[in-house]
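The complex appears here minus one protein chain, its other protein chains still in place.
Up next, chain A:
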Amino acid sequence: MSVPQNELLIDYIDNQLDENGRQEVETLLEADPIAAEEYESYLFSVSLVREAGLQMQVADVRRQFEAAKEPAIVRPMFSKVMRIAAMVIVLVGAAAAYRYTTTNASGLYNESFSSYELNTSRGTGTLTDLENAYRDKNWTAVNSLYNSMATKNQKAEFLAGMASLELKQFETAVVRFRSVMAINAGVKESLYQEEAEYYLAMALLGAGKGAEGSDILKNIRGNKDHIFHDKAQNISALDLKVLTLKGNKQE
């Protein structure tokens, strides 16, 4: 079978043909058993791709569900250990008190924030301009281009969020990263989701909303498949606990 005929069959499956094209293929399928067999093979392959896609999506949700449910580890305590623990508790308590007073959300932000590098070139028009401005670290231009866009996709929201973060406009960054997630919640293909989650946590820390930022970072630490898992792991668990205890105090 010639290559164009294969492509014609695929276009037929994809519903990409006009009425004449469809009739041409239907006549071919009736007349040519080899073409009909090829058509069934493509149809079956497409059904396998769809089935595999659903399996992957359900597996992803399962991972998230299980990560969110991970139980706390309960360790038995013994009296001897308790006695030793009692001896060090004063020291630990003093250290914890020091940690409590010195740890704050914006401090943690300054320690943990690192810029997001945009490596690939995709798309055309305004989005490319946006990417170029981002690559040039021209944050105000990124924001202007973003504001001029009629429709904003996940990438535009994310890059504009990062530009705001670089300009230390934390509240704006929070809104834009949340927009990425809101768009993702309404579409099947999530884009920049994990990037938005991590940098939303950073923006919240920068905005002094330590408890909220800390909760997101804890979730990322609990998900080994998260692309920012390692970065979140580098942030002290104790610091995150302190921020949770302190709540969302503006600093």
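Everything that follows uses one rule, which is that contacts are C-beta pairs under 8 Å (C-beta built on N, C-alpha and C of every residue); 3 or more make two chains touch, one makes a residue touch a chain; residues count from 1.
To be clear about the criterion, contacts and distances are computed from a predicted model.
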Practice prompt. Tell me the UniProt name of the left-out chain, picking from "Dienelactone hydrolase family protein", "RsbT antagonist protein RsbS", "ECF subfamily RNA polymerase sigma-24 subunit" or "C-type cytochrome".
Written response: "ECF subfamily RNA polymerase sigma-24 subunit"
Worksheet item: If the hidden chain were put back, which of A:R50, A:K137 or A:K224 would touch it?
Response: A:R50
Worksheet item: Going by the touch rule given at the top, which residues of chain A touch the chain that is not shown?
Response: 6-7, 10, 14, 33, 36-37, 40-46, 48-62, 64-66, 120-123, 127, 153, 155, 185-186, 188-191
